[in-house]
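Only a single protein chain was left out; the remaining protein chains are all shown in position.
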Amino acid sequence: MSESYLDLDVTVRRGEKTLRFSLQADPGETIAVVGPNGAGKSTLLDAVAGTAPTEGSLHVAGQDWRRVPTHRRRVALVHQDHALFPHLSVRANVEYGARARGTGRAEARRRASDLLQLLEVGELAERRPGQLSGGQSQRVALARALATEPEVVLLDEPFAALDVAVAQRLREVLAERLAGFTGVTLLVTHDAVDLFTLADRVLVVEDGAVAQCGTPAEVAALPRTPHAARLVGRNVLHGRATKGRVVLDEGPELVTATPAEGPVLVTFNPSAVTLTTEEPHGSARNRWRTVVRRLVGAGDGATVRAHLGPPTLTVDLTTEAVAELGLHEGGPVWASLKATDVTVQEASA
Amino acid sequence: MSESYLDLDVTVRRGEKTLRFSLQADPGETIAVVGPNGAGKSTLLDAVAGTAPTEGSLHVAGQDWRRVPTHRRRVALVHQDHALFPHLSVRANVEYGARARGTGRAEARRRASDLLQLLEVGELAERRPGQLSGGQSQRVALARALATEPEVVLLDEPFAALDVAVAQRLREVLAERLAGFTGVTLLVTHDAVDLFTLADRVLVVEDGAVAQCGTPAEVAALPRTPHAARLVGRNVLHGRATKGRVVLDEGPELVTATPAEGPVLVTFNPSAVTLTTEEPHGSARNRWRTVVRRLVGAGDGATVRAHLGPPTLTVDLTTEAVAELGLHEGGPVWASLKATDVTVQEASA
Amino acid sequence: MSRAPLRLVVPATVAAVFLVVPVIGLLVDTPWSRFWTVVTGAEALDALRLSVVTALLSTLLCVVLGLPLAWVLARLEFPGRRLLRGLVTVPLVLPPVVGGVALLSALGRNGLLGRPLDDVLGVTLPYTTAAVVVAHTFVSMPFFVISAEGALRAVPSRMETASATLGAGPWLTFRRVSLPLALPGVAAGAVLSFARSLGEFGATITFAGNYPGTTRTMPSEVYTRLQDDRDVAVALSVVLLVVSVAVLVSLRERWLGGLGAA
Amino acid sequence: MSRAPLRLVVPATVAAVFLVVPVIGLLVDTPWSRFWTVVTGAEALDALRLSVVTALLSTLLCVVLGLPLAWVLARLEFPGRRLLRGLVTVPLVLPPVVGGVALLSALGRNGLLGRPLDDVLGVTLPYTTAAVVVAHTFVSMPFFVISAEGALRAVPSRMETASATLGAGPWLTFRRVSLPLALPGVAAGAVLSFARSLGEFGATITFAGNYPGTTRTMPSEVYTRLQDDRDVAVALSVVLLVVSVAVLVSLRERWLGGLGAA
Partner (left out) sequence: ACGSGGDDEAGSGDDQTLTVLAAASLTESFTDLKKEFEADHEGVKVKLVFDSSAALAELAEQGAPGDVLATADKRTMDEAEANDGTGSDPQQFATNVVTLAVPSANPGKITSFADIAKPGVSYVVCVPSAPCGAASQTLLKSNKITAKPASEETDVKAVLAKVTANEADAGLVYATDVTSAGDDVKGIEVPGAAADPNTYWVAQTSNAKAKDLAGDWIDLMRGADGKKVLTAAGFGTS
């Protein structure tokens, strides 16, 4: 018998690949699952829901779920492709789960109406899924999952097709719901915002295995995989370290403040990089002549992507700085970076 | 005969709704199509592709496309739900378009291999779509569309299911492809990054009609719909203006520098808001006592969502500022905003 | 809608002509002057009523028993499934008269099941109206099972797993998801088996005989009248034809309407 | 795989028993001692060969003509489509003997099409092997068309529009997308029509006659022998049964294998 609310240690076969996950979670926890495409995030959810053939152990609330068929596991799953029933109205789709678990007709209907209202698709209740836009169908799928009373909530990129405003509002709606929820939520996402707005912990999955598990702040500060690093917005470079220097796999050398040996991952924030038109003479020990590859302005900040040999740096600047430096795509520029701003860690993948 | 490369003025019926679009585009232009869920973005693409029944006029390169059946229109469409052929391998899916348009077997195969490689799914060529993850299938759909030689490229949220790193790389790949492309590209997106990295112009669609059309910078500076404003990251409030003051629909009054009358949209950047623990005594003419609703840290910046009566403000701060102010969720705080930082425009919707 | 390719429209037209012209020929040959007297004769009406009732009953049996069988073949993995599917196809290829002989050997007074049935319950099946229904069902159930199995197989398994994650057990999933999604194919199967029952002759006459009022269905009536008056037989066939198309149309709409809205 | 609900397994078992027991009865009644002599008789072998060949040819015709017809019914909007579908169903409900009469009235020497055919081309169809194929096709094509139409309807229209946006015209879309996706249903339809052809008796004997070697198929042979020696008839039926199941299995695998990989 396990001590955690959710205690999982499973292997799943997908074609020739074998994926292996292990995870413990406490009641009320929301865990963001992140990782590159094809890492196995959806597969992990399938394993918990019992919709993929699974070996190993899986306990929820002290119950051995490997002996419980899918329809008796109290899960709520939002499929990545929604999987709405095409022959049922939106309302009937949402009522389905409650009805299947024995809720009365009136109560199921009330719950469905409330949820559809909450997700701002109340007026679509009588439509068929084929008559919905992508984002509308995404919201109905979310409503359908939330209409049941699950022990485990499994959300596979629930905000992917949503417009910004709705996504933001739904994050808040979900945050409120999850705050009062005593089960465990697994939320697959490619959006860093979800990590910081919804998650208690982040599970980083890479190549069919768990690569890291920690609080959002921990993962943001010290991401262990290139994907996690990029997700939280850091620059990521690969190289080999010897005595405080890192020879990048493609490109120049880099001076760091952390001693390390062997293959490493070097990460630093986009705002840690300073751009100048003249060669810089400050304290920054790393300086490279590069070329502005792309210049992107969003709101009143700007992002510069600069070539550093083949690797590309992402640099954040204010719009004024861009104007002052007279940056333009294809133009030359000096980039400098303090050794102390660089994080070095052993390469995990 | 029209003068633009793409000249479109159509109405499309969807259920009881009638949608109406009009748009002119020059050769080589990439137009981002943005708007809330259900606004009609996918429908616009369908109208151009000829896969939705359409009235009105539609000319491409001087040809009347309303008389051209879909399969003779040289379009490349990435469906929001991918619509890969489940019975064909990934490779055969990608070869399909080229083969249908008469390209030889070897050439089609070469092109498919190149594209799959480019989109980093080369090793999945022999798989069936049912054996792909969500993001893998998204990339295959993109490859399939790009393998043809279209006059018009229609991309419906092509990066939606992609992981951050891949999305970023594919944006660059796409940017390069589109740079050399002489046709017109319509790119539906919910991500502001796409506006600034890929688009020459932005078409804002709202409730089945074009609400705004301009360069990304124009739309970012003066978004005409709440959705566009939120997309580019601005705070959006609704209210009624009288003599330089705006009475917000829900919440306090606001002083602005722009004279206006009647219903208005008030927008300002998250970084224009200053937070203090004491009542501020500076030049800022708008100041409110509010409560920190959520506190979100990403990388080394932080976003604060604060209650202003019912409307919520988004405020960007540095992590240090958060620590200095001792902000915590539920804690009180003063927000101030200069009248000159506020943009006022007549409400369009 | 893009234009229809000639490569499809031309053979389709040939097929339609091929199927329709003989029916027209039949209508041309019909003795319209005597038509009314013929079709309102007591015997003809009896046979018609019997045919429609037994065909509907047998369709009902096909659905009630055949749908579960189709589901088992489509969804369960068990040893001998391929063999079972093969065996289910067998009545399809049996000439109907032989089907009747086979039914006698199974359910006749001295049959494998017929003898215990007779000894224990005192029920003899052959030569009764029930035997007509049994013969129809035996001949037409394979049509239903094969159509329905194909339709059930075509239901995406994602739909069924989605239903399971929402707490629906296999039975509820079958009833509320798989069956509605497979409905067009299932309905087509029911149409096929109803039609086959209506036209069936060989197995019925062999297993159930040709007793007016109890086992003489329209095809048997037509066969009988073919012996003495070909015109009457043709007129009866036309009636069968009209009635069955009418039943099919109303059945199809009632059924599809009813289940679709459920 | 979750457990099978009894509500489905029990009726499925009843259905399977109902379909299988008569076949077992037939096997029990088979005169095994004379079996070999009977089935290797020249007449039996002739009839068997003829049956298999004509049934295969007619299945081919059903597919070649019926598939386009199914597509037209499933995908084209035109006035009279519902009527056409109704008419296509008619041969299904016609008792087979009447089907034969109808074919004679259309394609016989004095038939609507038969007379011009005879006058102009000097071709008379009845009593030839071709007539057997025609009779089989007439009776079994509706089975194919209804199954195939259902399967084509079930192909999501998104797949067809996706194909069109990739530059594929309706014909290519049909060949490379709609047909492969509908293949299970289409194959089931072909199985049904092949099986129906193999067992068909009434229409064949009426339209094509019963001449050994050219038009006497297995069912006619069986029927003929039923008049004088029931044992022989049963033995022949068993042969028909075994051969047809063998053909079905190999056909099914070849076809599904072949097209699936295309």
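Letters A, B, C and D mark the chains in the order given here, with residues in each chain numbered from 1 onward.
Note that a contact is a pair of C-beta atoms (placed from the backbone, for glycine too) under 8 Å apart; a residue touches a chain by one contact, two chains touch by 3 or more.
Predicted model only: the values in this text are computed from it and were never measured.
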Residue among C:P11, C:P126 or C:G199 touching the omitted chain: C:P126
Contact with the hidden chain (one of C:L104, C:L152 or C:A168): C:L104
Contact footprint on subunit C, counting only the chain that is left out: 104, 108-109, 123-131, 133, 205-206, 209-215, 224-228, 230
Interface residues of subunit D (partner: the chain not displayed): 101, 104, 108-110, 126-127, 205-206, 208-212, 215-216, 220, 223-228, 230
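Note that only the chains that are shown with their structure count from here on.
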Euclidean distance of C-alpha centroids - subunit A vs subunit C, Å: 55
Shared-contact residues (touching 2 or more other chains) in subunit D: 2-3, 164, 169-170
Subunit A, residues touching no fewer than two other chains: 69-71, 81
Parts of subunit B lying in touch with subunit A, wherever the complex brings them together: 14-15, 35-39, 41-42, 80-81, 127, 131-136, 138-139, 156-157, 160-168, 172, 175, 190, 192-193, 195-197, 216-217, 220, 226-227, 230-234, 269-271, 294, 296-300
Of all residues in subunit A, those that touch subunit C in their complex: 49-51, 69-77, 79, 81, 83, 85-88, 96-97, 100-101, 144, 148
Of all residues in subunit D, those that touch subunit B in their complex: 158-159, 161-170, 172-173, 176-177, 180-181, 260
